[in-house]
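To start, the structure itself, in structure tokens.
Missing here: one protein chain of the complex. Every other protein chain is in place.
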Amino acid sequence: MWLDRIVIVLLAAAAGMAILVTLGIVLSLVFETMQFFEKVPVSDFLFGLKWSPQTAIRADQVGAEGSFGILPLINGTLLISAIAMAVATPLGLTSAVYLSEYSSKSARAWIKPALEILAGIPTVVYGFFAALTLAPFIRMTGGQFGLEIASESALAAGIVMGIMIVPLISSLSDDVINAVPQSLRDASLGLGATQSETIRRVVLPAALPGISGSLLLAASRAIGETMIVLMAAGMAAKLSLNPLDAVTTITVQIVALLTGDQEFDSAKTLSAFALGLFLFVITLCINVVALGIVRKYQEHYD
Amino acid sequence: MENTHIVKKFDKNLDKLKARILEMGELVLHQVEDATAMLGAFDPVEVDRILQLDLTVNGLHKEVHDRAELLITRRQPLAVDLRQTLAPINIAGELERIGDHAKSTAKRGRILCRSSTEETVLEMIRQMSTKVQEMLFDVLIAYTNDDIELAAKVRMQDKEVDTLNKNLVKSVINILDSQASGNSESLIQLTLVSRNFERIGDHACNIARYVHQISTGEDLKASI
Amino acid sequence: MIDLTKKAGFGLDQRHRAEQRFQWAGKLAIATSLLFLLVMVGSIVTDASGVLRQTQIAVDLDLGPENVNPSNPQAASYGRIVKSSLRDMFPEVTRRKDKKRLYNLVSPEGSFEIAAMVTDNPALLGSVQTLWLTASDDLDLFLRGKVDISLPPKQRRISDAEITWIKILEDGGQLRRVANWGFLSSGDSREPEIAGILSALIGSAFSLAVCFALSFPIGIGAAIYLEEFAPANRISDLIEVNINNLAAVPSIVFGLLGLSVFLGVMGLPRSSPLVGGMVLALMTLPTIIIAARAALRSVPPSFKEAALALGASPVQAVFHHVFPVAMPGMLTGAIVGMAQALGETAPLLMIGMVAFIVDIPDSVLEPATALPVQIFLWADSPERAFTEKTAAAIIVLLIFLICMNLIAILLRRKLEQRF
Amino acid sequence: MVDPIISARGVDIFYDTKQALFDVDLDILPNKVTALIGPSGCGKSTFLRAINRMNDLIPSCRVSGSLTIDGQDIYDPAVDVVALRAQVGMVFQKPNPFPKSIFENVAYGLKIHKLSPSKSELQDRVEWSLQNAGLWNEVSDRLDQPGNSLSGGQQQRLCIARAIAVQPKVILMDEPCSALDPIATAVVEDLIDSLRKEYTIVIVTHSMQQAARISQRTAFFHLGTLVEFGDTKTIFTTPKDERTQNYITGRIG
Partner (left out) sequence: MSIRLTTTAAVALLTVAAPALARDQINIVGSSTVFPFSTTVAERFGKSTNFKTPVVESTGSGGGLKLFCAGVGEKFPDITNASRRIKSSEVERCATNGVKDIVEVMIGFDGIAFANSTQAAQMSLSLRDIFLALAKNVPNGDGTTQPNPYSTWNQVNPELPEVKIEVLGPPPTSGTRDAFAELAMEGGCKSFDWIKALKKSDKPAYKSLCHTLREDGAYIEAGENDNLIVQKLQANSAAFGIFGYSFLEQNSDVVQGSTVNGVAPEFEEIAGGNYPIARSLYFYVKKAHIGMIPGIQEFLGEFTAEDTWGDEGYLADKGLIPLSTSERKVWADKIDALIPLDM
């Protein structure tokens, strides 16, 4: 059985890679973050209501106006992710349900990969689409209803991002739904439930742990997405829940800060690392909570 | 049944059951034959042997019962199998009763030897004995081969035995009426022996019914 | 009495309408997604169509010994020869500024093309030869009607004089449109007319191969461990949370990690597909693990139990019986992850793959770019002709992706079953 | 003579081009337990599933001939399959409670069919079903526990409670005890016997003894044909057809 033991150790090492990667990320972020917090107080960063790295162009002014407040970025990140999920969840789930429960095998055989292509289109393309097609369209439509809409809006970016993550949800959920035992469907149909009742009341609840996994993955992707927001949502750091406003996200700021023409040791650039670490911690918290919920649910009905 | 069971042991169990019945039948047949022989020439040792044989028959009866019980428990036989399992219990009962009648006949031989015997009546007894032995033999063959026609024949022969018995009784009454002879005891004993053979015939006939039932599932008791 | 018709009660009308609505919602959802796909791919294809052909211009070149030294043809200034030929064709052009415009009809690549032709066929030397050279992007765009000549001359890239020259050349049969194989067979260039996708394509292929070779086994291994062998303790929980968390880490952070570990600590070469693949592997790992775990979870436990009952060790039971059944689901996860990796730009930025690289890499250690990087760079280039190059590069990327999916679909179809 | 509740005439069932049932004529009498027996693949389950059109789920499945319930053809286009299944319940081989609480499992049919408008009515109905399924005493104090937490036999009775909650006329059972132990089987068999007073039950079983124990009528299927159909007693004591005989006595036919 020594061979078995070796295999298990190898597998555990593979799982341990995740820890290693995390450690690496934390280490590569923490050092620079510390430097950043030497220049800007932690409380300003965490509770500041204003994100405006522009005023901090000179060293002697850094943080003077508390312009490294992360809240507007969180606001933007959540707003856009929420819009994206609001678009992608119904689209992705209903697509997955339709594919696995209704569509013929042959239709599924080509629709599923076609949807997966959607996930493979480079985000730059989505960005262009959002910025040049959808945003003006929203602006025009809004104009007809007398709404003043900026040419950049969270809505355009969110919708397009939603489309992008549809295949992530649909493809993974489709697999999960497929794995729900046929006997549960039979039981429900045998009681005279219609197919949609069976799906809504039996299949989906049974597939929920897996589906929530795919949703979590999609949400993660939405939170981590950069290009589309960069191109279509503008970069205005605003505390606003209005989807028609231009907003910016943490990731956009990270990319912009790290690839900009800035000095490499200015608070501006260093703040990118603090943002990265913060995002890391926040998603960690979300995941801990999510794991707890999923686990509780599983214990109940597995 | 040409088809064999998927479970081979089932067939073997049924065969063994059958074999025990046949073994029993053979013993009983001998008992009847030997007891009949005892009527003319009494031999106390032989009588003891016949009486002793009855214990073996009873043992076989019990064995058939046990085997059938086990078979039902293990195989839960249905339809023809069930009948093939249940019938031996009954047949063994019938055979055991036949054995008892043979035993009783043999015992009467002891009494008969003390007095003179009416040769004509004795001849009739022998005739009856031959008949029931024939029936018994035939019914065992019918049972072995699931031969319902042969079984039907046996059932027909029962009437002959009844007739022989009636005739014997009539003859005895005639003798008793005509002469006040001193051998009335032997005559009564012979009547009782005749009665024994008549019962044996009935039992053989019952066995024949079971043979019929095994094959057809039809219970003839009610009809005939 | 039993009534089997709609009148039987049970709120049937309403429920059937709900069923219809539900089905329509499904169709609508798929249609919406496919419509988006169609619109986007459609517009890209339309944009990209211009790349299929390129314009060439016939120039009479004096390759006599006074211009080219036959013993050392590489040393000759072919650019000057082209210029003088153009001047000969249009002797009326005298102003310096106009001359420059004239020279601009031919791509700067022209002189290198002559050099290549001469090397291939030394017989060309010694006399005047008519050779087809690649025309400039402006000329190409004009010929394809992409220049609005109704605008005032100041607002367009092609002046009235140039239009006259082009017309003359066209009438003289000195312009032709040929299939543009160069796009698929050459590397990047700053001149849109000769820029090609091959180096990026190979770079992507190399990176993905490395990425797949690393992330698939590690991801599957981690998933199997967590799903089948991990003890239910805090460490397992930690790993699990970690993996979910990694999926949400912005990709550029993986680039930072790659920069400090792979380049800094391990000293691997910058801009190489090896490092690119490794960074992408880190990035796709969580996706693969999460999907693979879902797939493993959907395998009926009876499979494993049956194997264990036969005396298989837990490892054998998992690898022989659970693993093959979960394979299609794992592949789905891998495809989603690889597709994500294929389209990723940001982390490559940190490890030097967002670069201008002309040479086509022939190992994973040589500098290379990747398809999305090429798209990103071209989309950011001022030259108008790069727009269609961008679109064409996207098409190439999509075809790459479709090929990848195709392989996976074939595998999946072979393996898929419903219990 | 009682009129049959279900009546099949010349029923053929195909999967694609493969014919699974050939010209089946069968009358199922109300308030009787009818057992369908036969070797695997003989078409008994196919026939059972045809009665509440569970076969519809298999796209390649085609039914011809006439299959009527109370004189109405099940496959008539005017027939609503939901209405049919609401009145022809089904219990499956493996207990398959939904991943919901015990209460929700039983209430499921009532809710989808909107049979119990008020909450108290729903509770009464659920209790009634569990009572009738002989499960009430065992679960009354833990109705909010998941259905999966019950033992196998309890789960199957839960599934039966779920089926009878909507008060169907007919209950179809597809080998309901094959996954249960003898005690659980006995309890379920007892339940089936008591349900006979209210419902017509059609049961597919592989256990001859079970069919003999609980059914009044038995149909023997072989290779897609209905070989013999009659009183259970007759079928199991004196079957007419040699194939039946061979099958029930476990002989190589």
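Here the chain labels run A, B, C and D in written order, and each chain numbers its own residues starting at 1.
Just so we're on the same page, a residue touches a chain if its C-beta (ideal position, glycine included) is under 8 Å from a C-beta of that chain, and two chains touch if they have at least 3 such contacts.
What you see is a predicted model, and the numbers here were worked out from it, not measured in a lab.
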Visible chains in contact with the missing one: A, C
Identified contact with the non-displayed chain, of A:Pro53, A:Pro167, A:Gly224 or A:Pro243: A:Pro53
Hidden-chain contact residue, picked from the options C:Met266, C:Ala309 or C:Leu406: C:Met266
Candidates C:Leu201, C:Ala379 or C:Val396 - the one touching the absent chain: C:Ala379
Listed residues A:Leu46, A:Ala236 or A:Val288, member touching the removed chain: A:Ala236
Touch list for chain C against the chain that is not drawn: 96, 100, 104, 108, 112, 147-148, 151, 154-157, 189-191, 205-206, 209-210, 212-214, 263, 266-271, 274, 277, 349, 352, 354-359, 363-365, 367, 377, 379-384, 387
Chain A, residues in touch with the chain not shown (by the definition above): 52-55, 57-58, 60-61, 127-128, 131-132, 136, 139, 150-152, 230-231, 234-238, 246, 248, 253, 256-266, 268-269
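Note that only the chains that are shown with their structure count from here on.
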Any chain in contact with chain A as well as chain D: C
Interface ranked first by C-beta contact pairs: A-C
Separation of chain B from chain C, taking each centre as the mean of its C-alpha atoms, in whole Å: 101
Euclidean distance of C-alpha centroids - chain C vs chain D, Å: 58
Geometric centre distance via CA averages, chain C-chain A, whole Å: 24
Contacts with 2+ other chains: residues of chain B: none
Shared-contact residues (touching 2 or more other chains) in chain D: 82-84, 86-87, 112-113
All touching chain pairs, where touch follows the definition stated at the start: A-C, A-D, B-D, C-D
Touching residues on chain D, where the partner in the complex is chain C: 69-70, 72, 74, 76, 78-80, 82-84, 86-87, 112-115, 169
Footprint of chain A on chain D - complex, ascending: 52, 54, 57, 59, 82-87, 89-92, 94, 96-100, 108-109, 112-113, 146, 148, 159, 162-163, 166, 172
Residue ranges of chain C in contact with chain A within the complex: 10, 15-16, 18-19, 22-23, 25-30, 32-34, 36-37, 39-41, 43-44, 217-222, 224-226, 229-230, 237-254, 256-257, 259-261, 282, 285-287, 289-291, 293-295, 297-298, 313-316, 319, 328-329, 332-333, 335-336, 339-340, 342-343, 345-346, 349-350, 371-372, 375-376, 379, 394, 397-398, 401-402, 405-406, 409, 413, 418-419
